[in-house]
Structure formats: structure tokens, C-alpha cells
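With one protein chain held back, the other chains of the complex are shown just where they sit.
The letters A and B name the chains in turn, as written, and every chain counts its residues from 1.
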Amino acid sequence: MTTATDIVPPTTPAPRASKSRKRNRETRSALWLILPTIVLLAIVIGYPIVTAIIQSFQKDPGLDAATGLFVTGGFAGVANYAHWLFQQCMSSTGQTIACPPGNLGAGFWNAAGVTFFFTVVTVILETVIGTWFAIIMNRTFRGRGLVRAAILVPWAIPTAVTAKLWYFIFAFAGIANALFHTSILWTSDEWASRFAIIIADTWKTTPFMALLILAGLQLIPEEVYEAARMDGASTFRTFTTITLPLVKPALMVAILFRILDALRMYDLPAILTGGGGGNGNATTTLSILVIKQVRSGYNSASALSTITFIIIFLVAFIFVRVLGTNVVRTQEAQQKGAK
Amino acid sequence: MSAVPAGSTTIPLSNAQSKSIAKTKVAVRRKSTAKRWRTTISALVIVVWCLLPFYWMIITAFRDVGYTYDTAFWPTHVTFDNFTTAFSTKLGNHLGQALLNSLFIGVCVTAIALLIGTFAAYALARLDFRAKGIVLGLILGASMFPGVALITPLFQLFTNIGWFGTYQALILPSISFVLPLTVYTLTSFFREMPWDLEEAARIDGCTQAQAFRKVILPLATPAVFTTAILAFISSWNEYLISSQLSSDATQPVTVAIASFAGSQPHQEPYTTVMAAGTIVTIPLVILVLIFQRRIVAGLTAGGVKG
Partner (left out) sequence: MRAQRVSLVIASIAAAGLVLTGCSSSGSGGTGSDNALTSRGPITYVQGKDNSNVVRPTIDRWNKLHPKEKVTFKEQSDQADQQHDDLVQNFQAKNKNYDVVDVDVVWTAEFAAKGWLQPLTGKMAIDTSGLLKPTVASATYNGKLYAAPQTSDGGMLYYRSDLVKTPPTTWDEMMSDCSIAKKAGIDCYAGQYAKYEGLTVNVAEAINSAGGTIVGSDGKTPTLDTPEAAKGLQNLVDAYKNGNIPKAAITYQEEQGRMSFEAGKLLFLRNWPYVYSLAKTDGSSKVKTTFGIAPLPGATGIGASSLGGHNAAISVYSAHKATAHDFVEFLESAETQKFFATQGSLAPVVASLYTDAALDAKLPYLPVLLKSISSAVPRPVTPFYPAVSTAVQDNAYAAIKGDKSVAKALSDMQAAISAASSGN
């Protein structure tokens, strides 16, 4: 991501020499401040990623026909990537064929589509509802503390438990159908199963958005609203012209991280539907594919992880470029003004 | 002053406007009553939406296991057995120990992540240095890889250095998972701070660090607390790594709950899981009730407005 370099302000119009001296000094202290974060991430995240990327160019072990034992596969080139991106499978005679349905590779593009669908829908819903939650929480009224605690409940329940809870709720003879006197196949119907997952995910994750947006709202001084009120601005106008622009930095960070998480969605679809629904893969996300593939071949799973990584990278890049150039720039302008 | 960011619309009032304000005061009051009602109703809707599934969880938690699939909306066949089962070490459940483990891990993760996250965020928000984009990119990139693909290398790394089943093997990954979000939120909030106050403090003789700690950090309390809550809950929820790297002695609640079993093979221990889920959620709710004022105190109350 190249955001910050754009964001680094042209700073103070000081003489060039002193500016670069200041910059060198600040670079040194910055290095020390950032070092712990980078070192930790390099060990716990960086190292496994590099290992996975290296492994992704190795073939998965194959069977030795004579002994019936697995032998290491050797160098694979980009075969693992082609397997996922172009549905290339190896036939028993060693020819390259199109992956048949029922092979995980055949489900790649479907899973990518499903993942994007879930991401777009849940992030939009969570942003809208989360903003609403935050605005309400930001008002003063009796029982505000209770509302704040209540909002965090969905998020505080461990995901594995949440998924089980919703699986239980959405069972055919479960409370959801009983309460509404419906007989919907919540975990099997193509769209019902998708909505079940969207409902559960929105319920679970909206608090995260709400909390981050609330923190952003807290930074808006009351005076700004008072002025607008005096000005007779409508609630809607106040929201679009004042609240939204001012809360944007916090909102952007929240949305960005929600997107990254949603693109890696696993637990809810895995437990609610096993990736099924529709004709069998209506709710299979990329992470479900990764986990299934890990169980049958780590190297190929590494290739899929790397592809997922690149997809997410691109989405984040585009998001930051298109929407986020001023994620933090407003404040730079403000700082400049202050100096 | 500049805490009102650029682009805000502070419009000076003319005389005519002042008069019209007086006239509209009654209307405003009526409007504010309506608004209060709207707020109350909204709050109610929110509470119901958030708590309804949780309510169902509690109802199930108190239901006799023989009536697991009862769909009566009100409590029926009430029993405490599920809670006893959840805590029963005789049945091989370690929920009590696991709660302590999760608490310990959560506190460590939150404290360390906030500490080093604050360092990084300060540098990213305040210092002018080369390669800022790369640093931000690297940090963000850490939350882009499918988590499950990290397990195998990490497992091998940690077993090789003899960390299997230790607290640090659970804490370090959790910190790494929350660090990107921590750094990003803190950076975005630190940028919002009225930094001229920091400069004023430095003129008064504070070092940069002192100025930051004494002036800026208190102002950033809501952001810091929000981030802390996010970090704590994220660590509280961590399952993937812990399920592979924890031992009986160090396992967190998520792993403990996943290892619950029915009295028979194939039997899903729903009621016990729901009981455990309830137990696990309550400490967090209490935590939030205690700290919720902090989430919103800060700036608006801190006298930095205007």
C-alpha cells in the first residue's frame, strides 16, 4: 500500500537543509518506534507467508505405485497456480485435463464469486447499521451504558460458539422457523443459506464497526453540531455534510479491516452450511477451499492461499486508492493550518 | 482552534438569524422531545436485535439436555446441569482453567499490542520519514493471508524452539493478529489530535515523549480504550492457532468449548456449549460496563473543544 507516502505532507515551508536534517532525525526515531511491530509481524506472519509461497511451487506428495507410500512431489513450477486459476487437473495418465466438478480446483471461481458477494453485502450492511448504532450510542439518554454493553454482546461471543448458535437457530425445526411459522431450509436453500450467513455475520460484526465509528464520532466537537443546528440544517444534511466527512478517517479504517476479514470468511459458512446450499457450493468461500485443500495437500493449499492473498491485496489497494486517499489527509491539512 | 478540522461549517450568526432562533426555540424543544423518543425507540430496537439471539443462547443453556430442541420461546425444563457439566473437570472439561488462561492471554495481548502499537502509530502519525508507505503496506499486508495457511509453518517453528503448549506461543500470534488494526486505528486517531498542544507542552520544557504521554494520550483515551476492547475481544475469540498450539494447561476458552462432547458419540453438546458461551460472554459484558464511560469520555469532556 502506498498511501502514506502520498499522505506525508509537503510539511512546513522551512529551508531545505534543516528540513532534511529534521527528516533524518525523525527517520531514526521512527525506525526504533516501528521496529517492535515489524519484527513481531515478520516472525509470526511474514515467515509463514514466505514458507507458504516457497512451498506453493512444490508438487504435493504423490503415491509411489510400488510401495503405496507418499513420495515428495518435487518442483511444480506454476502448476499449483494453474490448477486453481485455470482449473487444470492431472488425469490418471498424466495428461492435463479440466478439473471435474467435485474437485476443489473446479470450485475456485465460484468460491471467489461467493466470497466477493458476501464481502460486498455484509460490509455495506455492517457499515450502514454500524453507523446508525454509533450515532445512537453517541447521544445522551438514560440507559446508554446498557446499550453500549448490549451492542458488544454479539461480538464478544467467540465465533465458533456464534456459528453453533446460529446453526441451532436456523435448523429446520429450529427457533427461526418456529417463531415465524415458516418452513425455510435455512442451511440448504441457495438464497436462504446465503441470507442466513449474511444475517449471522451482520449480527456478529456490526458492533465492531459501530465501536470504531463511535470512536470517530467522539472526536467531533459538539460546537460543530450546535452551529449547524442554529443554521437550521436538517438532520440528514447535518449527517451528510458534517458527520460523514469528519468521521470518514475512522470509517475508512473500519471498512478496510472489515473487507480484509470478510474476504477471509470461514467459520460461519463452514459451520452453518458446510459450504453447501444451492447446487452444493452456494456458500463455499475461498477460505473454506483453503482449509479443505490443506487436508489433502499443503502445497496446493499454499498456492491457493497466495492467490487469495494477492486478491485481497488488490482489493485493499484499489480501496485505498479510490476511496481512501484522504484516509488521513484531512488532518495533515489541519496540522499544516495549525503550524 | 484547529481541533475543528478543515471543511467544517462554522457560520457566523447574523442579527436576523439570532432573532429567528428565539422564535424557533419552542419548535426546537418540541422537536427535541420527538428526537428523544426516536432515540429511545432506536436504542430499544438495537438492544433487541443484539440480545435476541443471545437470549436464545441463555434459554438453551438453562434447558434440560433431553429437551435441547424445544422451541418454546420461554424457559422450559430449567436446569443448572449444563453449567455444572461445562465446569466438570471429571468429564475432562477445563472451562475454569481456560477462563483464567483466556483472561491472562487477553490482558497480555492487549497490553503489549497497545504498547508497541502506540509506538508505531505515533511514528506513523507524527514523524516524517521515508518508507512510510512500505511500513503501512507491510502492516496491512499482515492481515491479508488466510489464517489457516499460517498454522503449519508456525506449528513447526514453535515446536522446534520448544514453545509448544506455552503461553507465549499463544500470545505472540494473537498480538500479530490484532496489531495491524491497532496500529491503523491509533494512527488514524492520533492524526486527529490537536498537536499544537503537544508543541505547547514542549515549549514548557517537556520532552517529546513526556508531551505525548501527558497531553496527547489522555485526549486519545476513547480511541485507546476502543482499540483495547477490540484487541481484547479479538484475542478472546482466537481459536485457529490455539487449537493447535495449546496444551490442556494453557488452552483458552474457545478451545475448551470446542472440546466439549455429548454423553454419546455423534451427540452435539448444544446445551453445554450454550452454557459455556453464556459464561464466556458475561465477563466481557461486565468489563464493557465498567469501561464504557472511557470509550466516550475523552475529547468532548476534555475541554479541548473550540
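FYI, contacts are C-beta pairs under 8 Å (C-beta built on N, C-alpha and C of every residue); 3 or more make two chains touch, one makes a residue touch a chain.
Everything numeric here is computed off the predicted structure, so don't read it as measured data.
In the whole complex the chain that is left out makes contact with A, B. Residue A:W186 is the one among A:F133, A:W186 or A:W203 that touches the chain not shown.
Take chain A: the residues that touch the chain left off the picture are 2, 5, 42-43, 46-47, 49-51, 54, 59-63, 67-70, 73, 83, 89-92, 94, 97, 99-107, 171-173, 183, 185-188, 273-281, 292, 294-297, 300. Listed by residue number, the positions of chain B touching the unshown chain are 64, 66-70, 77, 90-92, 131, 133-134, 137-138, 141, 151-153, 155-157, 159-161, 243-244, 248, 255, 258-269.
Throughout what follows, only the chains that are shown with their structure count from here on.
By the touch criterion given at the top, residues 1-9, 11, 22-23, 26-27, 29-31, 33-34, 36-38, 40-41, 43-49, 51-52, 132-133, 136-139, 141, 143-161, 164-166, 168-169, 171, 173-175, 178-179, 203, 207-208, 211-212, 214-216, 218-219, 221-224, 227-232, 241-242, 245-246, 249-250, 252-253, 256-257, 260-261, 264, 266, 286-287, 290-291, 294, 298, 301-302, 305, 308-309, 312-313, 316, 327-328, 330-335, 337-339 of chain A touch chain B in their complex.
Within the complex formed with chain A, the residues of chain B that make contact are 1-11, 13, 17, 21, 24, 28, 36, 39-40, 42-43, 46-47, 49-51, 53-54, 56-57, 60, 69, 71, 73, 116-117, 119-120, 122-125, 127-130, 132-133, 135-154, 157, 172-173, 175-176, 179-181, 183-185, 187-189, 191-192, 194-196, 222-223, 226, 229-230, 233, 236-237, 239, 253-254, 257-258, 270, 273-274, 276-277, 280-281, 284-285, 288-289, 292-293, 295-296, 298-300, 305-306.
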